[in-house]
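Dumping the structure here so I can ask a few things about it.
Only a single protein chain was left out; the remaining protein chains are all shown in position.
We call the chains A, B and C, going by the order they appear; numbering starts again at 1 in every chain.
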Amino acid sequence: MTTMQSTRAQAPPEAPLPAPSARRRRWRRPRGLSSLPLLLVVAFLVLVPAGFVLLAAFSVDIPRPGSINFDLTLQHLAVFTEPGVLKATLNSLIIGVSATLLALLIGGVLAFVTARTDIPLRGFVFLIGLMPLFLPSYVGALAWSILGSPVAGLLNIGMRDLGLDFTVNIYSMGGVVLVMGMFYAPYAFLLMHSSMSLMNPDLEDAAGVHGGSTWQMLRNVTFPLALPAILGSALLVFTHIFENFPVSQVLATPGQIDTLPTFIYRLMNASPSRGNEAAVMAVVLVIVVLLVTLGQRRILARRSYTTVSGKGLKARRISLGGWRWPLFGFALGYLLLAIILPLAALVLTAIRTSPYMQSFSDLSAPGAIDFGSFGQVLRSDLFLDSAGNSVVVAVASAVLGTVVAFLVGYTVYRTRAKARGLLEGVSMVPLAIPAIVLGMGLLWTWLVMPVPLYGTLAVLVIAFLAVQMPQGLRGIASSIQSTERDLEDNAVLHGARRSRAVLSITVPLMRVGIASTFLMLLMLSMRELTVPLFLYTSETHILSITIFDQFENGGALQQAAAMSVIYCLIMFVLSYLPRRLGSGSITP
Amino acid sequence: DSPTSEAARNEVLPMPAKIDTSNGLVIDGERIADKELYEAAKKDKVVLYSGSGKESEDLTIARFKAETGIDIELTRMPTNKLSERVLSEHGANQLGAGVVRVTDPLVAQQFAERGVYVPYRPPSYDELSKADNVVFNDGQYLTAYYSAYTFGYNSQAVQGADVPKTWSDLLDPKWKGKLGVVHAGAGGTVTALAAFQIDAFGENYLTKLGAQQPRIFDTTSVQLEALARGEISVATLGFNSTYGAQVAGAPIKLVVPEDGVSGSFNLMGLTPAGEQSPAAKVFINWTMSKAGQKFAAAQGFVPARPGLEPTPTGEYQLPAADSKQFHLFTPEDAAARSADTIRTWNKAFHFTG
Amino acid sequence: MQVTITNLSLAYGRFTAVNGLDLTIADGESIVLLGQSGCGKTSTMRCIAGLEEPTGGRIAIGDTVVFDHDTGRSVPSFRRNVGMVFQSYAVWPHKTVLENVTFPLRMKKVKRGPARDKAMEVLGLVGLDHLAERGASQLSGGQMQRVALARSMAMEPSVLLLDEPLSNLDARLREDLRVELRHIQQERGLTSMYVTHDQQEALALADRIAIMQGGRITQLGTPEEVYAAPASASIAKFMGVTNVFAIGSTSGNGVELAGFPIALPTASPAPANADSVAVRPEDVRVRADSTEGRGFAGTVAVSVYQGSSVRYQVALDNGPTLDAVCPAGPGALVRGERARVEIPAEAVLVLPDEVGAAPAKEEVAA
Partner (left out) sequence: MQVTITNLSLAYGRFTAVNGLDLTIADGESIVLLGQSGCGKTSTMRCIAGLEEPTGGRIAIGDTVVFDHDTGRSVPSFRRNVGMVFQSYAVWPHKTVLENVTFPLRMKKVKRGPARDKAMEVLGLVGLDHLAERGASQLSGGQMQRVALARSMAMEPSVLLLDEPLSNLDARLREDLRVELRHIQQERGLTSMYVTHDQQEALALADRIAIMQGGRITQLGTPEEVYAAPASASIAKFMGVTNVFAIGSTSGNGVELAGFPIALPTASPAPANADSVAVRPEDVRVRADSTEGRGFAGTVAVSVYQGSSVRYQVALDNGPTLDAVCPAGPGALVRGERARVEIPAEAVLVLPDEVGAAPAKEEVAA
C-alpha cells in the first residue's frame, strides 16, 4: 500500500527535548489569581489545626494552649497494638467499602436519570436524590433504630400486626451498611449530577454509532467521563463513612460490631481522655487519604474529561424506554427508605405520648397522640436562637466555602501554578482527620490566635470553612475538569481580563456544579456537630448541637424527634435557592 | 414561660416557702448571700459550663433563676469534650466560665492541678466538711451531689411479679437477650457501676450478666430510648436522667434495690473568672444550700450535704449518701481501679474496646 | 446495503431542518451530499444513524425498516451498524488514540489482540500509528479528525456516513485519504454518504451527487451530470458558476441579458421556465484584445494568480462583469488591459432560478 507509506512518512519528527528546565515551570496566567496568597490562606485555615493534631500525636502531653511543648515521643503508636483495633479496622473497612459502593450506586443512578434521561417527574426525582441530605446521619440512624430494631422496631411491629414472620434487624452489618449508604448517597448524587449534566451528547452518540449499546455507552463514555466526579465522591463518601461515629454508635454497637470511630470515641472518652492516641490514629488516616488523593490525581492526570467544548453542547435526553418506570420505582423505593420511613418514625415519636407500642392499633387509643411537642419546640427561645445562628453560620460558610473551593479548584486544575499539587493536598487534609480530633485542633488554634474571634459566630464559620474544604474542592473540581479551557481562553483573547472571563464564561458553564457545591456545603454546615461542639458557646448555640443535646438527654425523645422534623424542614426550605440555580440546562 | 421553668418552679418541687431578699439573700432561713454579694450578683450573670445532663441542668438553672433572680447561662457538652475545652480555654486565658461542673473525679482533679479551680468556701462550708468526699483540697472544688446508678424496666412490657427487685433478679434466664447495659469504658458512672457490682456480688456476677447476652450500648441516651420503646425490657440506668424520662412520659420505672445503689460524683468549683463573678459565687452558695440540695434530690440526685431530711424523688426514695446502701466510687478508687475494672467487665461481656 | 429514505422530516422545536427528504442510496454506492451551511446535511445523517427522532417519514437500511414514523418503529443506533464520522469529531478525550479506534471492534466482540492489530492497521492508513498511545485530547485538530475517521473505518459498517471528514487536513493528506476512502468503499462495496464542501473531493468520491437545499434534495445525478447540467441557477451558483445573469428576453438560439444590450448564443432554444443564464468561469476564454474577432470587448478589472491558473474579472463594455479562469502561462493579462472575451454557445446554461420540489431521479438525470 503506497499511500500507507506515504502518509506515514509525513509523521512529524518527534524530537524529544531535554527535560524541561525548572525555570520554565514558572506559573503563568492568571496573574490576578496567582496562587501564593491563596495557598497561604488555605494553609493557614487547614494546616495550623492539623499541625496541632500532628503535634499531639507525637508529643508527651496534649499540646493545648498554655502547655504546648515539644517533648516528642513515639509511645502513642502503641495504640495500634491494642486488642480489638485490628478487628475494628477490618469492620470499618468492610462497612466503608460496601456502603460507599451502595452510596455510589444510588447516587450515580439517580444522578444519571435526573441529569440525562426522560424519567417521569424529573424535578421530583432530583429532590429525592437530595433529600437525605436534610436528615443528619445521626438523626437518620436513630430513626432507623426506631424502625428496624429487632424487638420494638416499628417495621417489626407492623410485620407482626400483619402476621408476617419476618424480622428486620438494623443492628447488623447489613443494617449499618444500608443506613450509611443511603445517607451518604446524596454526596455522590450531587457531585455526579453536575458532572453528568455537562455531557456533550456527541461523545455519547459516537458510542452508539460505533456499535455500543446504551449500556456500553454508559460504561465506556458517560461514566468514564464522569470519573473525576465518581472518584471524588467515592473518596469523600468513603472517608466520611469510615469516620462516621453516630451511625456506628446507634446501630453498630448494639449489634456488637466494633468500628474504628467507636474505638476513637472510646479513646477520647476514656478518663483521662487519650487524645494523643486518637491523634496518632488521625495522622495515620491523613496519610492514607493523602495517598489516595495522590493516586486519584495520578489516574485523572493522564486523561482529559472535557465534555463541554466550543463545538456546541446540545443537551439531549436519553430515552429510557421500558426502564422508565422501574427506575422511577427505584427512586421511590429510595425515597421510602431514606426519607419517608425515617421521617414518619420521627413524627410518630414526636406525637406519640408513649414511646412504647406493641401494635399499631395502640395508636387509636384515646390520648395516644398529641401534637404538643411541636408547639413546645417552636415556642422555645433556645430553639429559635439556635435556628437563627445556624442559618447565619451555614449560609456564610457555604458562600465563603464555595468561593474558596472555586479559587482552589481553579488554581489546581486550570493554572500551571507551581504549588497546585500542594494546594490540593493541603485542601484534602481535613477529610482525613476525624472531626472529633480536628475539632480539638481548631479549638487550640483559635484560642491561641491573637484575634478576638473565639466565642463568636465567625469562629464557627472559619472552622466550617476548614473542615469542609475537601467537600467543596471535590464538588468544584469535577465541573472544572468538564469544561474546555479554550472557551475561557477565548474570552481573554477577546479582551476580557482573566477574572472577567472566569466570571462570564467558566462560572456560568459550571453553574450546576457550583450550585451543587454550595448546596452541599450549606447542608453540611447545618448538620455539622462534632466540630462546633468544641467551639460553640451559650451565645453561639447552633441547631445541630441543640438537637444533639435533646437526644443525649434520652428522656426528651418526643421533643428531640419533633425538633428533628422541624430541623429537616428548615434545611429543606434553605436548600431552595441553590436548587433553583442548579436546575435547568446550561444552554440559553 | 417555657415548660422547663414551669417544671422547675413547681412540678419537681414546690418553691421554697420563704425567700427573703431584704438584706442579702435568705431562703427558708438560710443565708445564701450577704447584701453586698447579692446586689453585685444581680447585676452579674453566672456562666456555667457543665458536663452533666442537659435536662437536669436546664431545670437547675431555671430553678436558680426563680429562687435568686440572678441570670445564668449554660454551656453543656459531654464531659470529655468539656474537659478539653476548659483546659484549652484556661491555658489560653480565655476561660469564660465562672463555674465548671463535671461528672468525673479524675477530670476535676486535673482541673484542680491546672488551677482551673480556685479555692472557695460557701457559707455552708463547715457543714460540708463534716462529710467524706464532699470538700476537696480545702474547698478547691466540691461535690455538688451524687448521681445514683440502678436499674429500671419498661413498665408496659414488664408488669406484676415479673418486675425485678434486686440485682440478682437480673440474672433470671427470662431476661436473656432483653437486657441493656452501657459498656463500662463509656464513662465514670458506668465504671463505678461495674466496680460496685464486683465489690458487692463478685466478678462472677458480671460473668453471669454477660452470659445473659445483653445489648451493649455506647451511650446512655441511646439505651434509654431503646428501653422506652421496649426494644429491651430491663436495663442498668442512671437514676436522674431516667427519672427525667419517666416524668416526661416514657413508660419506664426505676428500681431502688435493697442490695445497693452505685453512686458517682457530680463535682464543681469556682474558676479564676468566677472569683471575679459575684453571681458565680452565689450559684455555688445556692447549690450547696438546703434549698439547692433539696431540689437536686427531687430531681433524682443524692444530696452531698449531710444531715438533710430525706427528700423523695417522686415515688422513689434514694438512700442517703452516708448509708450502707449507697456505694460510692471514690476518686481514689477511680484512679486505682478504673482500668482493671473495665478490663474485667470487657472480659465478662466479651467486649473489645 | 441499500438505504431508502422516504419523505423524511426533522424539526428542532419550531424550526424544520429536514423537510420531506427522499433519497435512495443503492447498495455499494457513494453519495456525496452537497449543500450550503445550515441546509440540513448533518441533521439528515443523524436521522439515518438514529441519533435524532425524525418528525416524519421512513428510513430503511437493506430490508430492515429502521425508522417509520407511522408505525412508531425505531431501531436504536447501535443496532443499525451505521458508522459516522462526526463533524465535531467526537473523539473521546478520556481514551487514548488506540482505545478510541479499538472501541467499535470491541463492541463487535473482536478479541483484544486482533482488535489491536486491526486498529493499528487503520491508524497506519491515516498516518497516526506513532501516536497510538497518546491521549486523544493531546492531538492537533487534524490529528483528532483522523482519529475520528480511523474509528469509523475500523468498524467496517454496512453504511458509512462521513460529515466533512477531511476538512481540517492539508491538501496532500486529504488527497491520500480520499483515495484510500474511495478504495475501501469500492473494495468492500460500502454504501456511503459523504458531506464535503470541497468540489474536488465531491467529484473524486461520488458515484452520485445529491444537492441539498432548504432541507430537501433538489438535484441528484452523477458528478458529470450535476456539473454539466445544474438544475437551477442557485445550484449552478453553488457549484461555483459565478457568471449567472437574469434573462431579459429569448429569441431562438440566443438569450438577451436583462439590463444589458448583450445577447449570448445558446446551443438549443431556451425552455419556457428559463430565468437565468449561467456560464462557468472555466468556459470563458479571454484573449488580449485583438480588436476585430468574435466575442465581447472589455477591460480586465481583477487578475489573480492561482498557481496553475489565473482568475480574471473582465468588465464587458456596456455589459456585466464576467469571471473567467484561464490556464496560467506566459502572456497573462494584467489589471486595466483591454481584453476580448469569448463564450462558446455550448457553455451557456439556460436555467430556472430554483428547483420547485425534489425532482425524481430520472428527471434530473435527463
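Rule of thumb we're sticking to: contacts are C-beta pairs under 8 Å (C-beta built on N, C-alpha and C of every residue); 3 or more make two chains touch, one makes a residue touch a chain.
Just so it is clear, the structure is predicted and the values come from calculations on it, not from any experiment.
Within the entire complex, contacts from the absent chain reach the displayed chains A, C. Of the options C:240, C:295, C:320 or C:352, the residue whose C-beta touches the omitted chain is C:240.
Only one of A:48, A:422, A:453 or A:492 touches the absent chain when the whole complex is considered: A:492. Remark: the omitted chain is touched by one listed residue; of C:184, C:203 or C:315 this is C:203.
The residue touching the chain not shown here, chosen from C:9, C:87 or C:185, is C:87. The chain not shown here is touched by just one of C:27, C:117, C:170 or C:317, and that residue is C:170. Counting the whole complex, the residues of chain C in touch with the unshown chain are 12, 34-38, 41-43, 87-88, 138-143, 146, 163-164, 167-174, 197-200, 203-204, 223-224, 227, 237-238, 240, 280, 282, 304-308, 325, 327-328. In the full complex, chain A touches the hidden chain at residues 10-17, 19-20, 24, 26, 28-31, 308-314, 416, 484, 486-487, 489-498, 500-501, 504-505, 508-509, 586-588.
Just so it is clear, only the chains that are shown with their structure count from here on.
With each centre defined as the average position of its C-alpha atoms, the distance from chain A to chain B rounds to 38 Å. A separation of 91 Å divides the Cα centre of chain B from that of chain C.
Rounded to whole angstrom units, the spacing between the C-alpha centres of chain A and chain C is 54. Residue positions of chain B touching 2 or more other chains: there are none. Touching of two or more other chains is recorded for no residue of chain C.
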